[in-house]
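One protein chain is absent from this view; the other protein chains keep their places.
This part shows chain A:
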């Protein structure tokens, strides 16, 4: 056998899992969309179109090829980096998605950043004062934050900051190259709307992880060596509590990048979620399946990175043999 270190094996197993996931996703996406009722050509031309016009458009859109041929062409195209051309917008899918990423990616990153800046310190604070009134207050707030849907929170933010105070725009997006300051202003409310429920989740996870860690033997040992509880938690506890937090962060990133549909609608932002939503409504099959597979790629890749990061944070994973 080849001489593989446990770490290499670990990476190889994860990469293999990644590829299989993508392939299965591609088959499922294609099959589901093909079964979806609704003729895209009929949708575009409406109810007064003659059958000949609909037939002419179906031919133009390549809808009459057998399914297996269209699936093969799609996979081969993607291997060459060609995601096809949108049937309704007549533009390359890759360009459409890249343009939308200029909104969704910064939005997601800001939301992640805000949720970490708010959630992690609050979680640590609550763990430090476990059982005290501060802990109770913080966890009640966090519980409410988890329960509040982000679109509703978004509407409240709009009412206060856009309609009443008029400090920030109620929605919309100015392209970066036109006025970057205006672009940033446009992202403030939506990223807050996305971030705060996430921050609440992070705070709860951080607190629970720290509380779990605080009863471990190594904390007791550290205290026995003369550290205060705070010092022991800060030097040994937080790092060990990061593992579950990392998992949640990975999931949150995936959730945010794919789950911005509602928030993008509330703030009429031209992001990825809105693109996919509209494409489904208009039966733009090429756009939907390529955009969906790109999302699968991004999410799977994020999970792969998280898995590999575990290996770095937790040496035991590296050493465990396959």
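Note that a residue touches a chain if its C-beta (ideal position, glycine included) is under 8 Å from a C-beta of that chain, and two chains touch if they have at least 3 such contacts; residues count from 1.
Criterion: contacts and distances are computed from a predicted model.
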Per UniProt record, name of the chain withheld from view ["Ferrous iron transport protein A", "Carbamoyl phosphate synthase small chain", "ABC transporter substrate-binding protein" or "Cation/acetate symporter"]: "ABC transporter substrate-binding protein"
Hidden-chain contact residue, picked from the options A:9, A:25, A:75 or A:99: A:99
Interface residues of chain A (partner: the chain not displayed): 36-40, 42-50, 52-53, 56-57, 59-60, 88-91, 96, 99-100, 155, 158-159, 162-163, 166, 169-173, 175, 265-271, 274-275, 278, 281-284
